[in-house]
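For this view, one protein chain was removed and the others were kept in their places.
Chain lettering (A, B, C, D and E) follows the sequence in which the chains are written, and residue indices restart at 1 in each chain.
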């Protein structure tokens, strides 16, 4: 795997025009009483690792370990306000373009980051002559679009495959199905103040963790992530000035 | 229909604790050569009108006629940057809470507003003891989640029902399927710089406008919008201080 | 009347270089117990309608229905903080320039918007090679510069002409003349915390509404608004690059 | 004169509840070829000096020597963007309240500061239980509301009285009356890009400076400024918590 | 070592009141042709690892892998603008307080972060009833205050101890001593545009890397970091409300 952090500047100069810069983003927030705070970052990294291990046409950026997690601060979360998260992602994407990359891909591990990731990628593609992609690992390769729950069966299984030593037994499901997960009307998103603490901070019964199913989850994501990188590499670049022309100091 | 703009202050004081404040948001941007710039606002208003005509438990706010439309400025668009749109929506939601509403619903008519609408509604529900909903009219009552195209058949049909006098004949489809509408990998969102002008600003062949199909589109949205309002009214309010307690001048 | 919202993109491309883009801005805020929340927007629209009905050299933008109304939130107001209002107006003016307009005019219906309107217009004219105007409808064609009161006789009369069905009988004047309306020293503007709720949210006795006087008010504004548009069209454009040169996506 | 900068903390604690804090704001910008850059600050200070020399119920803050002067940067100006100026004024007013003052008055020396001064004072009075005033020295005690020109006769005369050694002979008037000073339509404010450099940076022929008329200008402003301070001291304070209750560290 | 990312929410609740939260911050930027982009993050992590391995009274947060590196974008750097970095650090410190920590320590690995780290820590201690510390690993335990160079001997030696496999042979020194490293006058900091690219992006000859000296560097930092944690634990907490009282969702 080509970690950007271990490259030297001349390596980047050589790699950037032909590679995809992949930026994983995670969170640090409560995941029930059975999963660790870093679950989202650990899982998006596990998916990237499985996908990109052997590729030499990818530069993997250090994971942004903090996202928007205001709704988990009832217990514990290190949260960036959405505006700050947008500023951070925009600055990182601008920086990648300034470094010569013309293909960038943000890979997300946390539901709370979706809006700002999507917005930042759209703004970057509007501003720079690039190809820019965004995705959440749990949606890659799947047709359903929702989040597969928080600290429930999906994440518990995936962690059982990626970091079994960090999965505690006896995870407890929600006291009640949170309103935001009840699709009362198709297409309606409902948010009720205090719903996370009221229902316990977990969306569905986690079970004890099924590593096999977890490995499947990660493999699906990894396969699709590889396909996503291929898609970025195969798609024609937009015409327009080479990004080196707009390289500027901030 | 109860338009907030035509109410007097004592009407609002009486209505707010028991009603849903509905805030439509649209855009002003190019819609090909056959549809007017205000299409998104006109359609979200048409859906609201059909849905809320007879209700006395709804306060319909004036439509925000401008959204994030940077990608349509290659031709013409009056666009609010995303951060400004988020500030505007947050200010309006805060104001509704300050006015005594505890149930608010944003109804969107434009794809470019989705991220900030979703974020603003989540922030409002995190901050205030309220129930807050968001939706895009074209997703209401439907199971598919994508946008049904821009200035293509969906919007042309809907406009043929809502404002036939504003639909010109001879609308032309895209020169090529835009990359952002090709789902090359499930779950991957791809943005290429300059894709809107390159493909012509329209996502799919609009046809001449089928008013019957358009009326169906609007009826589906209206029925689901009514159901959404009902869902907001039936759901328990969060416990916590009455919003009047946090009423403050900005 | 040429509503920008009903134009198609090619219409704008043809119209913009030779026309004045007119942007009305209003508010949604308490207007005593006898006038509706939307009074300011309705009146600025009434003035525009009377003035611009027949003109083909004007593009009338959708009214911004929200302004800075923090001082009316003691009762009810949907208010944008001043900084947000400035951002919105600047974004809309920038967008009009990007769309090819070189003459723009903001027409205001609400006292609380004056500072940010004036500032936004000055910034736009500093930045872009354009002619930019600002005005408040109640000052147009008049030599006095103050606001003619809030929810008092002026607005009640004007609403009696524009929307008599929205004027309730029995409007009540202020308990006391608000300090901000007492010119204790010429040139001194005095603001006392809580003055609006203390005096009742109305600046002077509204009367029952005199439609004739109201029609006069609107006619004076409309005549002067027409003259303002003419002045913008007759004045030489600044030299400097054509705005198409600076067209950019935000 | 009681300069805040020369007081010690215990002096402020004793003075603040009973005094008016006066904050002069100026600019640093080109004033033609005959007046110095600091003209606006020097004149507002001259007016304050004449007015407040003997008063012990006023705390005179250090003059803010920079304002919004973007329109004078064609030659030379040290300019704060309007948003920054608003932030600065709001921070200073908040600080005065935190220090125990309940009566504050901003006295302005520069036309480009008017919008943000007015807005900042309104926001402060909305937020804090205070009496807050704003004025521009050239309007104090006068009934006309416009600016009396930039680097023209008014300022040249006033400088001849306040700082004759800084007035150079041979000041030249504008090549043409600037559009922004032609009231083509009553109530219309027109800004044309590049108008200041085009007409020469001066609004009207300055003459050689008439110290007598200048002394009159300053005396009128000083008398009215004294009256303004008296008005602030005589007006009842708003009810509401004592500002000490909201003292907080930023 | 107690990594916050591997803790579960109940672990944090138990640990926070009695522990020090340590937040390492680094950078991703060019480090000459012989050191990797992630050098600063790797070194601050190496110091933390050596110091905190055995401690159970410390919660080590995930390293923020991006800092302010605008001056290294002439080659390659992923840089957050200073204002964004301040927002991020403030949000993380606020979040730690919301999670129950009353002792926090930021440990820095990059010269470009110093201003914002220092400011963020001061603001957090002003706002919250906490003890907050900041330091840069290369200054810990040393009396000299300057930076020991960028990609020069200090960092090359330290990397030879921490990550010898990432140190390339043949590192080249600067073409000339950069102006910012010449103390022409004691106490004067001089910045010349373009100095980094002009001199080659390295402050002093790196040598081939001396692992022994590198281990000394890290040991000095680690010993002092341990002492810093002890100092934070021994110092009395400020009086004032328990942070749980101000726990709030952003």
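Keep this in mind: a residue touches a chain if its C-beta (ideal position, glycine included) is under 8 Å from a C-beta of that chain, and two chains touch if they have at least 3 such contacts.
Only a predicted model underlies this, so the values are computations on that prediction, with no experimental measurement involved.
Residue D:64 is the one among D:64, D:105, D:158 or D:231 that touches the chain not shown. Residue in contact with the omitted chain (choice from C:61, C:126 or C:179): C:126.
Counting the whole complex, the residues of subunit E in touch with the unshown chain are 70-71, 82-83, 86, 114-116, 118-119, 121-126, 128-136, 139-143, 145, 179, 184-195, 198, 224, 227-228, 231-232, 235, 237-240. In the full complex, subunit D touches the omitted chain through residues 3-10, 12-13, 16, 28, 30-38, 41-42, 61-66, 70-71, 73-81, 83-84, 87-88, 91-92, 95-96, 98-100, 166, 168, 201, 247-250.
In this text, only the chains that are shown with their structure count from here on.
Annotation: the A-E interface is duplicated by B-C among the options B-C, A-B or C-D, judged by over half of the residue-numbered contact pairs being identical.
Computed from the mean C-alpha positions, the centre of subunit A lies at a distance of 52 Å from the centre of subunit D.
A separation of 45 Å divides the Cα centre of subunit A from that of subunit C.
Multi-chain contact residues of subunit D (touching two or more other chains) are listed as 126-127.
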